[in-house]
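Have a look at the structure that comes next, please.
Of the protein chains in this complex, one is absent; all others appear in place.
Right after this comes chain A.
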Amino acid sequence: MAKSDDGIRILQGLLVFGNVIIGMCGIALTAECIFFVSDPHGLYPLLEATENDDIYAAAWIGIFVGFALFGLSILGIIGVIKANRTLLVVYIILMLITYAFEMASCITAATQRDFLTPNLFLKQMLERYQKSEPDNNNDKWMTEGVTKTWDKLMLQNHCCGVQGPSDWQDYTSAFRVKHNDADYPWPHNCCVMDAQGSPVNLDGCKLGVSGYYNSKGCYGAISGPMNTHAWGVAWFGFAILCWTFCVLLGTMFYWSRIEY
């Protein structure tokens, strides 16, 4: 008796420890997802214009799942210490529901990351940047978002186009419809700007003299934060779920061992 008593005590201790970890991870997940949803790099308009911003939905789910995990871990600790079967059943069922939601969030984040390729952003930039005749209000909203985001991107990251300034030459675009090629081989935001926000040397920029125009592409500046976002939600969530799986199995075993 004493031996199995000890065994159950150890199991109790492990379960409490497991639930503490779940609680802390839940808080961490909430914090991480709030950070992503706040969009510190200002890239959300680009996603919005792809009409597929499920990565943000995944982060929103992550916020609520994190809170749920924290609350449920406290319930779990109480249930384990009190060895109360009802509490533990409630805990297990609610945990399974939370598990399902978090699973959805992880898979969505991982799938959506694969969707965001350079060509996607290139096509969007060419079709929307400085588009002069939007079709409807929704189109106008997305066009303004894309234009402002690209202007800010090119200015702050000293880059031009998705793969480089040649994007503006290799393809026709809404920008090209509005501005002729001789005056604007690429947008003026691709030029090196002075403190007042005007090009240092406009002729040098038009000629493509290095030092007067941004010759590198912006894809790195876009994909970096998005990768961090997607993998942060997907893989951290995956790690939490693996740990939760073990704790839940242990709880179910423990539940079967305590008396009613």
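In the analysis below, a residue touches a chain if its C-beta (ideal position, glycine included) is under 8 Å from a C-beta of that chain, and two chains touch if they have at least 3 such contacts; residues count from 1.
We adopt the following convention: contacts and distances are computed from a predicted model.
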item	value
Protein name, per the UniProt record, of whichever chain is missing from view ("Two-component response regulator", "ATP synthase subunit b", "Probable ribosome biogenesis protein RLP24" or "UPK3L protein")	"UPK3L protein"
Residue, one of A:34, A:57 or A:120, that touches the chain absent here	A:120
Touching residues (missing chain, whole complex) on chain A	4-5, 8, 83, 92-93, 96, 99-100, 103, 106-107, 110-111, 113-115, 117, 119-120, 122-123, 126-127, 165-166, 169-173, 176, 180-183, 185, 203, 206-210, 213, 215, 234-235, 238, 241-242, 245, 248-249, 252, 255-260
